[in-house]
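Removed: one protein chain of the complex. Kept in place: all other protein chains.
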Amino acid sequence: MKLLGSGIFKGMAVTLENFVRSYFDRDRKHHLFTKEYAWKSDAPADQLPARADTTVTTRSRNFPMLLHDGKGSEDPMASIRCVACQICERECPPQCIFIEKEYDANGKFVKRPVIFDIDISVCMSCQICVEVCPFDAIVMNSEFELSNNDRFNGLLVRRDALLKSNDYYHRIHPEEAQERDDRMAREKAEKEAKQAAADAAKKKAAELAAEKAAELAAAKPKVDPAAPTATPQ
Amino acid sequence: MIDTLIHILALTAPVAMIFASLFAFTTWLERKILARIQNRIGPNYINIPFTKFRKTFGLLQPAADGFKMLVKEDIVPHGADRFLHLLAPILALVPAMMVLCLLPFDLPFANESMKRIHAAALDNAVLLFFGITSINTLAVFMAGWASRNKYSLLGGMRAVAQMVSYEIPLVLSAAVVIMAVGSLSAQKIVAAQSTHWFIFTPWGLAAFFIFFIASLAETNRSPFDLPEAESEIIAGYFTEYSGFKFALFFLGEYLSIFAINGLAVTLFFGGGNGPWVQAHPWLSCVWFLAKIFGLIFIIIWLRGTVPRLRVDQLMAFAWKFLMPLSILNLFVAAVALKVQQPWLTWPLCALVLYAAAHGLSRLQQKNVGPRTYQYAE
Amino acid sequence: MTSPALHEPVLQQFPATRWDAAARALIVPADIARAVAQWLTQPANGEFDYCSNVTGVDFLPKEIKEKTKNADGTEETLTRTEPGSLQVVYHLYSMRRRTGPLVLKQVAPREKPVAASLTPVWRSCELQEREVFDLFGVRFEGHPDLRRLLMWDEFEGFPMRRDYVEPADYEWEPTPHGEVLEKHRRGKVIS
Amino acid sequence: MSTAAPIAAPPYKLVRHDEAEAGLLEVSMGPHHPSTHGVFRMDVKLDGETVVRLKPVFGYLHRNHEKLAEGMSYLSSMPFTDRLDYFNSMANNWAYALAAEKLVDVPVPERAQYLRVIMAELTRLVNHTSLVGFFLNDLGALGTPLLYAFRERERILDLFEQASGARMMCNYFRFGGLRCDVPAGWLDRTRALVGGFPKFLDEFEKLLCENEIILARTQHVGVLSGAQAINAGITGPMLRASGVNYDLRKVDAYGIYDRFSFRVPLGAAGDCYDRFMIRMLEMRESLKILEQALRDIPEGPVMGNAPRVFKPAAAEVYGRVESPKGELGFYLIADGTTKPYRYRVRPPSLINLTVLEDLCVGHSIADAVVILGSIDIVLGEVDR
Partner (left out) sequence: MIEQVAFYILSAVAVLGALLAVSRRNLVHGVFALLLFFAALSGLFVMLLADYVAAVQVLVYIGAVGILLLFTIMLTEHVTGDDLRRLGVRGWFWGLLLAVAVPAVLILPAVLNEKSAKAAPIVVAQGNPALANNATQANTVKALGKVLMEKYVVPLEVLALLLTAALIGAVAVAHAPEKDASGKDTPA
């Protein structure tokens, strides 16, 4: 003989409990859950908005950015990592990247992009370009206040706007940046090691050849008449 | 003659102003309470132009909404019946305003002649109250018909059917109190409740229960907000209204909520009397409003919890549950008033009413109940 | 994938069907397709009560160059064009016996493609066959309500065919992306 | 399990659609209707309030995802799978990765298998909580259950963001493993969430499951029999609500689902209430799987040694996964190049809509909205 309407009263008890406890949930963990908007004006310049823990985490990706290794002061183009190999342009699913190579005075390809545009009205921040880039030149930024009122040119981000310094990358995605730098350092070390090994091998081969040549030169005056039959080892 | 006119004006103008400003406050209250029920904050930011000042606890939100409604374009659909489309919101608002003056809401600064006029007006207040609120049904139908839109026609027909069928339990449950007091005048009803309020008698409690549910249906609130069921027929009868006509509909709805809850307070919660009222009579105003806001909190609380009924269930609930219960309550109250020993009548009434309520609800939903589920590995 | 036992009984019962080993699918001619389907749903032979997936596949006509050694020993390349085809692929499962997919294929010519609709046997094919008709143009005989599913009814052409050319009035907005797209178009074929 | 009745006559009656309809009210619950869960239109013919005929209209969100995929490499169409059923991007990724891994058998490391199960079950929680919230919203409970559900969903989306970088469009699975490992402390946060979830489910059930109005509105509405469901290709919770025991996690036991012990709830009546309750009970089962997975997840690499350029040999493959909405299948035909020759997605939401008209005819328009809500469609997957 269940009391009439007891289901509704039980439901109302739940909502009343939520209503009352929302006034006592100081650290807003459960009963008052809204995270207030992290106003950019509150955050210090060139820094993630102050309340980074709420809206933007250390791995959140919004739109791509190009990296350069230079310090803040000098011309970023000097140390840009991108070599305009156009792999990311081909692999980008929504086809929103456009690159034009830079050629110096007499037409030789300088390993740098003259134009590197990303149309952020088309880009869906899917991060495929970061994966396929062999030179770690492009990574994901987590800047989210990008809206502007010019639909045509405002949303086409040019190369200079995309360029960011590596230590800005360390600031927004610390462990990812660290991991990437370690990997690059490791690869460079391996390459040098390989290079060194190759130099050593070449040097050794050169010495060997020089030695053999010297030996050959020394042996030749003795058996001059029988020389034609000797075949070089 | 002229001074009576002035006195009438002095009586009605403050009531209208108080309740109109309370309307703004209630919209804010409703959004804040609903927000807190749903674990969120509710309106709290209003960017006041030219100042950096932002956090205002949302108190300016009703002002912002009102301004937005004023500025918004007022679209009338092509084939709509222009005159009726304009008349409907006015007809929704005017009865609600008129009815507010019938509440026994004695203003502190009233002098003798104003009190006499107020008493005269309140003579058969309850009957006038129901007479005038029935015009609201007309306005809803006019809105539904005039906007020449399938959804609003559906909403209009639903609203008319609902209001007509819930008026009967409303009137019958009020009749119980009128029978107990023996007069239609709000003044006498409030006076009769000076010692104990009617809510504390079993038949009074049952009458209040029926009155409250029927008043929810009358003002299209919470479980009965079928005419404006946004998930089925978008916004029901006021789909095609925008701009200030839409705001008028909302003002009309909130004022009718104040009015019908004001009547509930006079009938069951003893109008203006409460502790310390003899000491300073101006407190009766405060008590009256406090009780109304108590009921409004319950309405908002219900709105945040309970889903909506279907049209046929709504009709079945009115005709097969509320009306028989209110007629039975009439008889039980008559018996209880005849036999004066409270210790005998109260348990008996409570038992009879509860048994009838449970029987009727069992009768309606035979094979509906929570189920158990079996699992497969 | 298809356990070998599933398709053997069908081959014996319906000699007209043949087994395409490469794609591990059963090629069924259109005229007996519904009979095969009805037969397959019987509890005695496999009880495939659930048709999970209906797909259209478009194969363009291919030129195959074959090096044939004719009589006097000289090499001679013979170019034979294999006719293209529109295939409708059905993946059948049995929910009661939980047995794996049996893949049924109806091969139809590219010019006037016609296939037998299996909706009267499995209702799940209804919307999917409408989609194959909409995007590939295969007419299904016996389908209760053959209309375009995704495109609007006045749309001409069948977008998923490999030789489909976008109409000129394909409305795109002249966003900067538009310029980017145009430059790409000049440079390389996007297709 | 209800025995599938031998299907002699066609299991549904051929309805001629042009019988005399003079007095009927033709309403188009059009693409901008608040309760169609996206751009989905229903041409409804009403006799008073009861539905006489209901024709769904699709195609408003059709982007021809399959033609796009034929023009791009295998990896490039992975982010587009997030946008199929945008509530469960992880489940879509897994279905595509599973199918692609059948083309080129790449061994998936243990830790990646465990993380895949964890992500899939978290997505199932997200989908079922959101569905119950939207379902109650259609019934008219103004947002309260929806916002309680969204509170839990927010926590899970934060976990996704910390792991994959994006809340909804995760693009986290790769052929042969996952793109990157979860950050430190992520597993403890997940254990905390899974620990706190039953308390939320109890509160939800206390709020909803005995509510008389919900019982009256959803029981015996839109009844679907087991045989009709199987024949119409219905899969997922909607099928199990009609009493058919068919859950791909048990049938195919893909990934490492065979290592976890969990049960499959089955409904009896197959009406809207059963579909709603089955999803509530499935959430509890997912919690069990999550506890076991979080308990014994090993350390180790997350990405197998997949080839740098994914270029499978010519083959035909059909991989399917138990996504929260039903059987999500990928049919891939590879022709030896880096681009798939044919890329087909089996959309569970679209096929579950086959029976929409059969369920709605005879009910009122308010019930049609409730039935559509109980079927749980997402238009990204319906229109592809």
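We just call them A, B, C and D in the order they show up, numbering each chain from 1.
Simple rule for what comes next: contacts are C-beta pairs under 8 Å (C-beta built on N, C-alpha and C of every residue); 3 or more make two chains touch, one makes a residue touch a chain.
Since we're looking at a predicted model, the values are computed, not measured.
A.B. asks: Which residue, B:Ile46, B:Leu86, B:Leu138 or B:Ala175, contacts the hidden chain when the whole complex is considered?
C.D. replies: Of the listed residues, the one touching the omitted chain is B:Leu138.
A.B. asks: For the chain left off this view, which of B:Leu11, B:Leu128, B:Ala180 or B:Leu248 is in contact with it?
C.D. replies: Only one listed residue reaches the unshown chain, and that is B:Leu128.
A.B. asks: Any idea which of B:Ala110, B:Leu184, B:Met315 or B:Leu348 touches the chain not displayed?
C.D. replies: B:Leu184
A.B. asks: Considering the whole complex, which of B:Ala143, B:Val160, B:Val306 or B:Ala336 touches the chain not shown?
C.D. replies: The single option touching the absent chain is B:Val160.
A.B. asks: Can you list, in ascending order, the subunit B residues touching the missing chain?
C.D. replies: Where subunit B meets the chain not shown: residues 1, 81, 84, 120, 123-124, 127-128, 130-132, 134-135, 137-138, 141-142, 145, 157, 160, 164, 167, 183-185.
Keep in mind that, in the parts below, only the chains that are shown with their structure count from here on.
A.B. asks: Quick one: report the Å distance separating subunit A from subunit D, using the average Cα coordinate of each chain.
C.D. replies: Here subunit A and subunit D have centroids separated by 34 Å.
A.B. asks: For subunit A and subunit C, let me know how many angstrom lie between their CA-based centres, rounded off.
C.D. replies: 42
A.B. asks: As a quick test, compute the distance in whole Å between the mean CA positions of subunit C and subunit D.
C.D. replies: Those two chain centres are 26 Å apart.
A.B. asks: At least two partner chains per residue is the criterion; list those residues in subunit D.
C.D. replies: Answer for subunit D, listing residues that touch two or more other chains: 1, 144, 148, 151, 207, 209-215.
A.B. asks: Provide the list of subunit B residues touching at least two other chains, using ranges where the numbers run on.
C.D. replies: As it turns out, subunit B has residues touching two or more other chains at 37-40, 304-306.
A.B. asks: Give the list of subunit D residues in touch with subunit A in this complex.
C.D. replies: 68, 72-73, 75-80, 82-83, 144, 148, 151, 154, 158, 161-166, 169, 171, 179, 183, 203, 206-215
A.B. asks: Mind pulling up the subunit B residues that touch subunit D in the complex?
C.D. replies: Residues of subunit B touching subunit D: 34, 37-40, 150-151, 154, 223, 225, 229-234, 303-313, 365, 367-371, 373-377.
A.B. asks: Across the complex, what residues on subunit A touch subunit D?
C.D. replies: Touching subunit D from subunit A are residues 5-8, 10-11, 13-15, 18, 30, 33, 57-61, 91-93, 124-128, 131-132, 140, 175.
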